[in-house]
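Of the protein chains in this complex, all but one are displayed in their positions.
Our next item is subunit A:
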C-alpha cells in the first residue's frame, strides 16, 4: 500500500487484487478527506453559531458522521481484518456515548436557564414541565 497509484496507466496493473487495493486506497482517501472536512466545518460552526443549542447541533457532525467516515477510510486503507473489530467498537462506543453526553449537557443548560428562549421555535419542555426546580438539575 505504498502510494495512491491512481495515476498509473492501466497497462501497469496486473492482477485483480492489485486493482482492488487501488480502488480501496482511493475510496479510503476520499472518506478520510470527507471526515476531516466535516470536522473543520463543525469547528467553524462552533465558533460562529450564537448559543449553546446551535453549537451542540454543529458539534454532532464530527462526533458521529465525521468519525464514522474517518474510521471507514482508515479501515479501507489499513485492510487488516484483525483491526476491523476494534474500529467497529470505536464507532459503536461513540454512537452510544455521544447522544447521552449531548442529552445531559442540553438538560443542564435548560435547567440552568442558559438557553435563550427567544431563539427557540418550539418549546414543548417549558409547557409540559412546570416544576423544573423540584429535582436536581444534574440528574439524568
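Basically, contacts are C-beta pairs under 8 Å (C-beta built on N, C-alpha and C of every residue); 3 or more make two chains touch, one makes a residue touch a chain; residues count from 1.
Assume contacts and distances are computed from a predicted model.
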Next item on the list: Would you mind picking the UniProt name of the chain not drawn here, from "Branched-chain amino acid ABC transporter permease", "Sarcosine oxidase subunit delta", "Monovalent cation/H+ antiporter complex subunit F" or "Xanthine dehydrogenase family protein subunit M"?
Entry: "Monovalent cation/H+ antiporter complex subunit F"
Next item on the list: Looking beyond the chains shown, say which of A:21, A:105 or A:120 touches the absent one.
Entry: A:105
Margin query: If the hidden chain were put back, which residues of subunit A would touch it?
Written below: 1-4, 6-7, 25, 28-29, 32-33, 35-37, 39-40, 42-44, 46-47, 52, 55-56, 59, 62-63, 66-67, 70-71, 73-74, 77-78, 80, 82-83, 86-87, 89-90, 93-94, 97-98, 100-102, 104-105, 107-109, 111-114, 132-133, 137-138
